[in-house]
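Just dropping this structure here.
Taken from a larger complex, these chains appear in their original positions, while the remainder are omitted.
All chains are identified by letter, namely A and B, in their written order; residue positions are counted from 1 within each chain.
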Amino acid sequence: MSNLTDFFDSKTNISKLRQLAQDFVDERDWNRYHNPKDLAISIAIEAAELMELFQWIEQKEVEKMMEDDDKLLRIKEELADVMILCLNMVNTLKIDLSQAIVEKIEKNKAKYPAELVKGNYRKYTQLKG
Amino acid sequence: MSNLTDFFDSKTNISKLRQLAQDFVDERDWNRYHNPKDLAISIAIEAAELMELFQWIEQKEVEKMMEDDDKLLRIKEELADVMILCLNMVNTLKIDLSQAIVEKIEKNKAKYPAELVKGNYRKYTQLKG
């Protein structure tokens, strides 16, 4: 594979990340497990593992966690696991991730007009409901 | 913003997607809600909404869903919501997502050696355990 130092958000295109995720799956012959339903289940499981790092943690403790390198590394790793599984699902669905995100942000802009929900989660929750 | 047609996986880098996600939050003045704990909760909620599209659906029905444009669009949208929230969390944590993904894939390679888990989820589950 390419040198790891080649991968930075400012210069990595999504296709390269998708390929890294696909290579991992190919090398393990796991494609047959990667149907959309089981991938959705796995994304939810990994999301819960990320959330578990904050279980019973009070808000002021959360801020302290951000200054603790070990905790930050664990958060980064669990978040990466969620994203890797999302890349797997994108690969299985054969969709363009960038287009999916751009289109959904446009849709969210229409659903949650800035002037209506500015600084106010309650308005957001009502519109969502 | 740039023309939407500029965004394709083959030429979009992560920084550009992160910026789109951040602009949406800035325009709504929602940064103060975006602490890591509440973002982790929201990622888990969106992951469950993605999973809900497959609730009670038998495997053979899942395959049919892939040929149904409406269902595929809903899956794409819910998956995009999960990823947008991941981008929000990456922005809050001020980490490099590409590096996080590359490093986690390397770690997963060491944890699940290809020759040991090839084509076999049970071995994977045991190692995960």
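One rule holds in what follows: a residue touches a chain if its C-beta (ideal position, glycine included) is under 8 Å from a C-beta of that chain, and two chains touch if they have at least 3 such contacts.
Values in this document were obtained by computation on a predicted structure and should not be read as measured data.
Of 4 total copies in the complete assembly of this structure file, 2 are presented in place.
Keep in mind that, in the parts below, only the chains that are shown with their structure count from here on.
Think of chain A turning onto chain B: fitted on CA atoms, that turn is 180 degrees, to the nearest 5. Inter-chain centre distance (chain A to chain B, centres taken as mean C-alpha positions): 3 Å. Of all residues in chain B, only 4, 7-15, 17-18, 20-21, 24, 27-30, 32-33, 35-37, 40-41, 43-44, 47-48, 50-51, 53-54, 57, 59, 62-63, 65-66, 72, 75-77, 79-84, 86-87, 89-90, 93, 95-109, 112, 114, 117-119, 121, 124 touch chain A in the complex they form.
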